[in-house]
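As structure tokens, the structure follows; a few thoughts come after it.
Moving on, here comes chain A:
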Amino acid sequence: MNPPPSATAKRNGPALQATGLVVHLGGRFVLEVPSLAVERGEVLAIIGPNGSGKSTLLQALALLVPLTSGELYFEGESVHPGSDLVALRRRMAVVFQEPLLLNMSVRENVTMGLRLRGLSQSQVACRADFWLQRFGIASLAMRHARALSGGEAQRASLARAFALEPEVLFLDEPFAALDAPTRAELIESLVTVLRETGVTTVFVTHDRNEALALGHRVGVLMDGRLRQLDRPEVVFGAPVDLEVAAFVGMETVLPGRVLAQEESLALVQVSGSRVEVVSDLPPGREVLVCLRPEDVTLHAPHNGGPSSSARNRLRGRVSRLSPRGALVAVTVECGFPLVATVTRRSALDMALSLGQQVDVTFKASAAHLIPR
Partner candidate 1 sequence: MDLIVDGFRQAIALMLGLDRELLRVTWLSLQVSGSATFLSLLIGIPLGTFLALNRFPGRHLVISLVNTGMGLPPVVVGLFVTIMLWRNGPLGLLHLLYTPMAMVIAQCIIAAPIVTGLTLAAMQSLNPRLRLQLLALGASRWQMLWLLVREARLPLLAAVMAGFGGVISEIGASMMVGGNILGQTRVLTTATVMETSKGNFALAIALSIVLLLLVYAINLFLTHIQQQGRAP
Partner candidate 2 sequence: MRTVLSILSLVVILASLTAACSAPQPTAASRPPTAAPPRPANPELILATTTSTQDSGLLDVLLPLFQQRTGYQVKPIAVGSGQAMVMGERGEADVLLVHAPDAEKKFMADGHGTSRQLVMHNDFIIVGPTADPAVVKGAKTAGQALAKIAESRSLFLSRGDNSGTNQLELKLWKALGANPKGQPWYQETGQGMGATLNVASEKDGYTITDRATYLANKKYLTLGILVEGDKALLNVYHVIQVNPQKSVSINAAGARAFADFLVAPETQKIIGQFGADKLGSPLFFPDAGKEDEEVGG
């Protein structure tokens, strides 16, 4: 069965726009975002540490929390004190971390939003059937909400939201409370459905991988301020400052100075070594060199010709081994600490142990410079 035609027609302008958005709650500062636009059809992932104000931002955009100051535009229409908030909210849908289902059957829950909008019986039935099926819970339709597992309940919440065919969909850490396998399944389902429907989505999470998997753009919110908003590869590969770098997983951060630069390739002095990094920064600049552990490769020490295409090769000693699930994080001291991740298999194959001598390599394009 094909998905019912999406409610969004082709129009110009962003689906959501906020200018000068400021939110204070209970007298405390929570959020300040001078400018934010969510493009039609895009999935915007907002990530940040706990307490950064992500949920508040989502609730403000979903018209659930009043702004202390600032302006909101929904599909070009300004939202002001006289606006019919109920009518506007009925063009959106929100899924929270908890399924927040009501004391009734799954089907009744999924049709709740539709019934609130006064849709006809047949329309309600049609959409409910489709979306229950789509999220794989058609067989649970008559079961009572309380009798569902966490994953099943969240599927119901998702079905409930999608059945509304919203113009904007908001998801507030929808998978945070689920166990890893369920989470993986649901992300799969969600990615497919989002691709099919093309609905404008704002997705809040503290999990970087989810953001990478789902988002067309990623926004990093820290202490109530939007530090960076860009495509995922830019945010993760080129974080705008140290705090963002730390949050997005750049584990190796080294102070250095640009010695020379030619054709976008910079030579940077880091402690006693020199590394090459793709950058346009001029010589003399103080910088921070950032590296993701997955971009650092370990080799058995060997002298002689290059065995990899990486421009940077350093020798050092293993100073730390931290297991991380299926991977192992290896800290190598080569005058400064570098963190690399290897699979456990590789760790075994290389017989990694503390104090062992290893070679580390990384590409000039993998490293990232942040001016200090």
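Note that a residue touches a chain if its C-beta (ideal position, glycine included) is under 8 Å from a C-beta of that chain, and two chains touch if they have at least 3 such contacts; residues count from 1.
The candidates were selected such that all candidates are chains of the complex that A comes from, given by their letters.
Since the structure is predicted, the reported quantities are computational estimates derived from the model, not experimental observations.
Within the complex, chain A makes contact with only one of the listed candidates (1 or 2), namely 1.
Residues of chain A that touch candidate 1 in their complex: 59, 62, 64, 86, 89-90, 92-94, 96, 98, 100, 102-103, 112-113, 116-117, 144-147, 160, 164, 170.
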